[in-house]
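Up next, chain A:
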Amino acid sequence: MSQPLLSVRNLVVEFPTRRGILRALDHVSFDIAEGEVLGMVGESGAGKSLTGAAIIGLLEPPGRVASGEIWLRGERIDTLPPEKMRRIRGRRIGMVFQDPLTSLNPLYTVAEQLIETIRTHIDVSEKEARKRAVALLDRVGIPAAARRIDDYPHHFSGGMRQRVVIALALAAEPELVIADEPTTALDVSVQAQIIDVLKEICAERGASVMLITHDMGVIAETADRVAVLYAGRLAEIGPVRDVIQRAEHPYTAGLMGSIPTLTQTADRLTQIPGSMPRLNAIPQGCAFNPRCPQVFERCRIARPDLIAREGGRHVACWLYDKEASDV
Partner candidate 1 sequence: MRVKSILRSSRTGLLAGVAATALVASGIAATAETIRWARVGDALTMDPHSQNEGPTHTLNHHIYETLVGRADDGSLTPRLATEWGISDDDETVWVFTIREGVKFHDGSEMTVEDVVFSLDRARTPPSGMAALHAAVEEVTAVDDTTVHVRMAGPAPLYVQNLTNTFIMSKAWAEANGVETSPNFAAGEEAYSVRNTNGTGPYMLVERDPEVRTVLQVFADHWDDAPAVSEIIYTPISEAATRVAALLSGEVDIVQDVPVQDIARLEQTQGIRVVRGPENRNIFFSYDMVSESLASSNAEGNPFASPEVREAMSLAIDRNAIQQVVMRGESQPSAAPLPPFVNGWTEEMHAFGDPDLARAGELMAEGGYPNGFSVQLDCPNDRYLNDEAICQALVGMLARININVDLNAQTRSLHFPLIENWETDFYMLGWGVPTFDSQYVFDFLVHSREGSYGAFNGARYSNPELDAKIESLATMTDLEARDAVIAEIWDQVMEDRIFLNVHNQVLAYAMRDGINLDVHPENQPRMTTVTFD
Partner candidate 2 sequence: MIAFILRRLVQSVIVMLAVALVSFALFRFVGDPIASMVGQEVTLAERAEIREALGLNDPFIVQFWNFIARAATGDFGISYRLQQPVMELILSRLPATLELALVSGILAFAFGVGFGVYTALRRGSWVSGTIMTVSLIGVSLPTFLIGVLLIWVFAVELQWLPSFGRGETVYIGNWWRTGLLTESGRASLILPAITLGLYQMTLIMRLVRAEMLEVLRTDYIKFARARGLSNRAVHFGHALKNTLVPVITITGLQMGSIIAFSIITETVFQWPGVGALFIRSVQFVDVPVMAAYLMLIALVFVVINLIVDLLYYAVDPRLRVDRANAKS
């Protein structure tokens, strides 16, 4: 396998609080290959967004990367000085946020924001930047882009604004786009369009995508592979078809049981009783053990690491650890 575009190894993110250190991401490891779309799913608070923020280097203090490594095309980026990291943001890793209504600065026109972003990273003239900006807007599906580029964000509808956000994220032609729940805040009718635009434009440019969502439908439609997070730990990761159809981790199974329709979200996990533990009350052993229908003694004692399975799948569950199953 060629070198992955992004490689996250044993990522640990912690929040020091007065009641002790909370571990929000606990030894998370995964790769994203060139041109690949990786879906990242999990309940609220599982650490999906945090993973994105950690990769792009925008963890909110006091949150911090406590250990682990992040590699972008063979270059380690989690230890880069702030100024170098800044040059990577936007230029090599783009990011799309959840709410297009609040992602755009209301006091600047779309043109100003686009041109500023382009010129921050690419040495082009104002005029050239504007030309690119118009083309970009046109590409993300803004009608009459040349005219509307000088409008302010509030002139656009929610869906249109998210297209603008995508244009901004892609303005400097990044290799990786992290899309953090890009459709959650949007009207159902435009969600699919936005995902399509995002997918198409990235495919066109060969950019990889890390698609954070709790919408299994979107994952099923869009992603090549999917990673499932639970309480800051990776439960399972593998090709999207395999994971959806033959979930191995009991948590994933419960999650998948809940996607008969496109609109159903993972937030309502009625199939699995109980709720995800708070970060300061993660049980010993497997974090999922109190809710797991297949729990056994070992799950309560030791934490399972990711276990490699066939087809490039990995799962963190003692059920699949043959050697030690008798402990």
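The candidates were selected such that all candidates are chains of the complex that A comes from, given by their letters.
The rule is simple: a contact is a pair of C-beta atoms (placed from the backbone, for glycine too) under 8 Å apart; a residue touches a chain by one contact, two chains touch by 3 or more; residues count from 1.
Just so it is clear, the model here is predicted, and its values are computed rather than measured.
Touching chain A in this complex, which is it: 1 or 2?
2
In the complex formed with candidate 2, which residues of chain A make contact?
Result: residues 56, 58, 86-91, 94-95, 97, 99, 102-109, 116-117, 120-121, 152, 154-155, 165, 168-169, 171-172 of chain A touch candidate 2.
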